[in-house]
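First up is the structure itself, then whatever we jot down about it.
The other protein chains are all here in position, but one chain of the complex has been omitted.
Letters A, B and C mark the chains in the order given here, with residues in each chain numbered from 1 onward.
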Amino acid sequence: MFQPRGERHWIIPDAYIPPTSAGKLESHESICVLNCSSEEALLKITIFFEDQEPLEEILYVVPGRRTKHIRTSSLTKKGKSIPLGVPYAIEVVSDLPIIVQYSRLDATQAENALMSVIAYPIK
Amino acid sequence: MFQPRGERHWIIPDAYIPPTSAGKLESHESICVLNCSSEEALLKITIFFEDQEPLEEILYVVPGRRTKHIRTSSLTKKGKSIPLGVPYAIEVVSDLPIIVQYSRLDATQAENALMSVIAYPIK
Amino acid sequence: MFQPRGERHWIIPDAYIPPTSAGKLESHESICVLNCSSEEALLKITIFFEDQEPLEEILYVVPGRRTKHIRTSSLTKKGKSIPLGVPYAIEVVSDLPIIVQYSRLDATQAENALMSVIAYPIK
Partner (left out) sequence: MFQPRGERHWIIPDAYIPPTSAGKLESHESICVLNCSSEEALLKITIFFEDQEPLEEILYVVPGRRTKHIRTSSLTKKGKSIPLGVPYAIEVVSDLPIIVQYSRLDATQAENALMSVIAYPIK
């Protein structure tokens, strides 16, 4: 049995899906999760906007002893997904401790730009 | 009622508004704030310079259950704004716990460069 | 005698070796370690994948009062190395406290993109 590691609650204030791609790669963001435990972790992801109600509790499962690099554009809730080109923020709540990192590849221009942060853990 | 999350006091030592833009996008920085609570949060933003007195307590309101990605070039106090091309630092004090991330897009050259950090929380 | 500093256990959820390089520089990632102590530190590095069993406990030694910027492509265990172009995550366990930062240079396109995070310390 492997122990869970990290925290159950993580925040990413600066999320944004660039609306266009000009190079070989496609602009995208990923919520990168590591689940160190033997058990699967159930994530509830909430999306906060600047001027509308949040999109709440999108479910996602990360198997035990696995990482998942979750493309934000793949997340949906009752047919709703995250709009492109809109500033938003992400909350990840998990039933087991996990570790969360957020990365963005911006290919608006032909050459790429990258940014990454470890999400902020709520303890 | 939703609980506030995070901290009331955050620091960003490396801030800088690139003076020029060459590509499709405009060089800019954002202070990205998430307010998880049901109540609005009142922010006081202080700007520190290398060789002059700080520009103190610029006010900004973030509504409850919302994020705001605040462009630093939009901040003003008594008609003063942050000069371009000058190294500075940012302090954010809030009456409610929030979470703060800082990101910069540098479009000095036609292709973009990105950087981002979670601000440093003072506990 | 110099004291060890930092933590014994660090996590990097977002790792990825870009499969191609187009510019003057080669795409690569580094696990950057500082060992402040007088003694050498023995690291055990485990690689987690999205859909296969982890590659466990690759050994690495960092001498006392030295830094090592470890290229992930150089890590091997029983002839196995980390595949290119595959999302993965990294766990670093050390017998002495150390400090760990992760950086990636993506030269998929001719112009470079950089990202970096301080790894997440498990306390």
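Convention: a contact is a pair of C-beta atoms (placed from the backbone, for glycine too) under 8 Å apart; a residue touches a chain by one contact, two chains touch by 3 or more.
Keep in mind that what you see is a predicted model, and the values were worked out from it rather than measured.
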Residue in contact with the excluded chain [from B:C32, B:L75 or B:V117] = B:V117
List the residues of subunit C that touch the chain left out of this view.
-> 5-6, 23-25, 30, 32-34, 36, 65-69, 99-103, 105, 110-118, 121
In subunit B, positions touching the absent partner | 9, 11-14, 16, 48-51, 53-54, 87-89, 91, 104, 106, 108-111, 113-120, 122
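The rule is short, and it goes like this: only the chains that are shown with their structure count from here on.
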Interface residue identity across copies subunit A, subunit B - same or different by half = different
Calculate how many whole Å lie between the centre of subunit A and the centre of subunit B, each centre taken as the average of the chain's C-alpha atoms.
-> 22
Please work out the Cα centroid separation of subunit B and subunit C, and write it as a whole number of Å.
-> 31
So which bits of subunit A are touching at least two other chains?
-> 110-111, 113-118
